[in-house]
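Of the protein chains in this complex, one is absent; all others appear in place.
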Amino acid sequence: MKNDSVKKVVATGIGAALFFVLARFVAIPSGIPNTNIALQYGVQSVFAVLYGPVVGCLSGFIGHVLTDITWGEVWWSWAFGTAVYGLIVGVFSKRINIQSGNFGKTEIITFVIANAIANVIAWPVVAAVGDMIIYKEPANLVIAQLAVAAAADFVCAVVIGGLLLFGYSKTIAKTGSLDRE
Amino acid sequence: MMSNTPIISFKDFSFQYNAQKQPTLKHLNLDIYPGEKILICGASGSGKSTIGNCINGLIPFSYMGKIEGSLTVDGIETKDSSIFELSTRVGTVLQDPDGQFVGLTVGEDIAFALENDCVEQKQMIEETFLSAQKVDIHRHLDHAPYDLSGGQKQRVSMAGVLVDKVKILLFDEPLANLDPATGKSAIELIDKIQKESNTTVIIIEHRIEDVLWEKIDRIILLDDGCIISDSTPQQLLTGPLLVEYGIREPLYLTALKYTGVDVSKVEGIDNIKTVRLTEEDKAAVRKWFSMQPKPVLINDNDVILETRNLDFGYTENTQILFDVSLKIQKGEMLAIVGRNGAGKSTLCKLVCGFENPQSGKIFYANEDITDSSIRQRAAHIGYVMQNPNQMISQSMIFDEVAMGLKKSGLSEEQIKERVYQTLKICGLYEFRNWPISALSFGQKKRVTIASILVMGPDIIILDEPTAGQDFRHYTEIMEFLSQLNEQGITVIIVTHDMHLMLEYTNRALVFLDGRLMRDDSGSSVLCNPELINRAALKETSLFAIANMCGIDDPVAFVDCFIAYEKKERSHAE
Partner (left out) sequence: MQNRVLNYIPRDSFIHRLSGTTKFIIFLSFSFLCGLSFDTRVLLVLLALSVIGFILSKIKLKEVKVMSTFLVVFVTLNFILLFIFNPEYGPEMYNSRTVLFHIGGKYYITLEQLFYQFNIVLKYIIGFPIAILFVSTTNPSEFAASLSSLGVPYRISYSVSLALRYIPDIQKDYHEISQSQEARGVALGKDVKFFERIGNAIKILLPLVLTSLERIDAISNSMQLRSFGKNKTRTWYVKKKMTTADYCVIAFCIVMFIVGMIVTNQGGNNIYNPFV
């Protein structure tokens, strides 16, 4: 539908802006020295669930590249990882019908599975292959880095994204039956 | 000017949103003719914005729902058309200035529709410039939205629809986000554009006194999806319908009614600029004034909040506040006014500790709190943001209100008690187990106020608490704040609403370019043309009436009117 496609364009832009702001300016210590909780992946997963794979993929990719570029260096392999991550979570969005106001057991399990698959493919596969091609970095270092990244992002995305989706589902619980007082 | 074929025609038109049980518009019949200037007014939920969305095609192409009957715009049946076809005929200026400013600069935003129509670059640059010139923004074409005021952004939006050479201009609550002076010039600009281009203009607004500053051909009054009245401003103003349907009538009109003037006989009553009072009328007004007790406002309570020589700026070159010193007494209810960017919000942020001053001191009850943390100050000074959705993070009312007490060391039982008590004060007790999503905007606002009050502050600061609210909700919120004030809480309100300042506050702090320019009663401020002019405020029409009648103390006249109105209102209850 036409109208839907404009909304997706806007959602991609706003999603990317959120990704950028959270990645660039918001540092919440994770407890591990010098590492922060990656809130942006939680929000990206929310956008992927709400607007589907294309928005999930592009909002993350654009957000990631814009963030990197302000640091003066674009890590393409990681940016593609982010894109693939959003894409895969988005593919599952049809199975998570959040618009009906439900975010119960089935939806949560689907969301966790989607994140598990997406994180495994995005980091230890896509980004790792990228890093090995571009930097010819030793496999053990790459895999160590990306396995940590995958695990951390999985936890962040599932917890943050899940709680956000839960909160969102509560705000639409009452629609469909709006009546004047 | 007018021809006999309507440019917009509703015939037995009904519309029901998919998410609602009842139709929002019910069997409308309405014809609007080319070149007319129409005001559509009505309380919140009357369906006035829905009418606008039907005309520009957002209904049914963006908001889904069921249409019955027929609506033609410029000869096209809207439901068989498309939003694109309609957009070349109807130009819409929406309420939210940031949502519709999509370009990175002024020029790009004005050119947006031309870009989408694949207009060639050279022609596009010319047309953009011409449109920008019409609204006098052509000197700012390379500015980013963050460098513009609310009024300038709105003019960019106007230019952005004018490039399409539309036949119909639709304004959805154009005054909602503007300071009073800017609102006035927006109304003047709309009038100028209409005269120059001979377009049909439809303004959707509930602040009718401000819209009537320039001539309007017809006013449509809407309630519950039905047209209650379709008449000239003169007819509507002199009849009883406005008050009945929750629309605020112009202040000067209310004042004349109180003084016993028969408003239906007054010439030019639809506009304060054209009102002609007879000598008899003037005498009646003077007589009424002489009979009123003169209200005396004294507050000699202790000072609860004081700032001394506050300076603030984010960088050295962009100073926002200069040497702000003020004292606020316990139990006051006061307004902070001035144009956007004058430093009002910044002052509040400094007081709450969200930002730290470069120099100067802040005192709460004579205690220096300049170095206290946000959390420490929050126990004394609460801050309520304009948009309740920016504050609400829980799904249940109880949890939202209890949030601020979580880390305060109180027991579960104590928390429960405090929350219930606060909910009772705020009239939310019966909803305590409701999900917040089921509440109206006004109720959500109350929840946010409750969530601040629960922490027991003596001072509560509110940013534009009534923005976008109709008269009923406005009254509801303000009466509630007055009650809090009577219980001893000091209330500070940042606002653009001059009525609010006059009616509900005892004192106004007027800011201009980062300086505290005047500290006086609302009535004195609004009877001072020079001050009004400099601080982007708007003269009250009561001042004009007082002058017209030769009253030598207009400030006292305004005070009497406000006192009288309060009495009337409490009688009505």
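Order of writing sets the chain letters: A and B. Residues in each chain are counted from 1.
Just so it is clear, a residue touches a chain if its C-beta (ideal position, glycine included) is under 8 Å from a C-beta of that chain, and two chains touch if they have at least 3 such contacts.
What you see is a predicted model, and the numbers here were worked out from it, not measured in a lab.
Only one residue from B:142, B:244 or B:371 touches the chain missing from this view: B:142. Of the options B:24, B:87, B:185 or B:346, the residue whose C-beta touches the omitted chain is B:87. Interface note for the absent chain: among B:16, B:105, B:292 or B:482, the touching residue is B:105. Screening B:7, B:28, B:73 or B:113 for touch with the missing chain picks out B:113. Residues of chain B in contact with the chain left out of this view: 56-58, 61-62, 83-84, 87-88, 92, 94, 96, 98-105, 107-108, 111-121, 124-125, 128, 142-147, 160-161, 164, 349, 352, 354, 374-375, 377-378, 382-383, 385, 387, 389-394, 403-404, 406-408, 451-452, 455. Touching the omitted chain from chain A are residues 2-3, 5-14, 16-18, 20-22, 25-26, 28-31, 37, 39, 42-43, 46, 50, 58-59, 62-63, 66, 68-74, 76, 133-138, 140-141, 144, 159-160, 163-164, 167-168, 171.
In the analysis below, only the chains that are shown with their structure count from here on.
Separation between the centroids of chain A and chain B, computed from CA atoms only, is 38 Å.
Residues of chain A that touch chain B in their complex: 2-3, 167, 170-181.
Across the complex, chain B meets chain A through its residues 19-22, 45, 61-62, 82-83, 393, 395, 435-438, 440.
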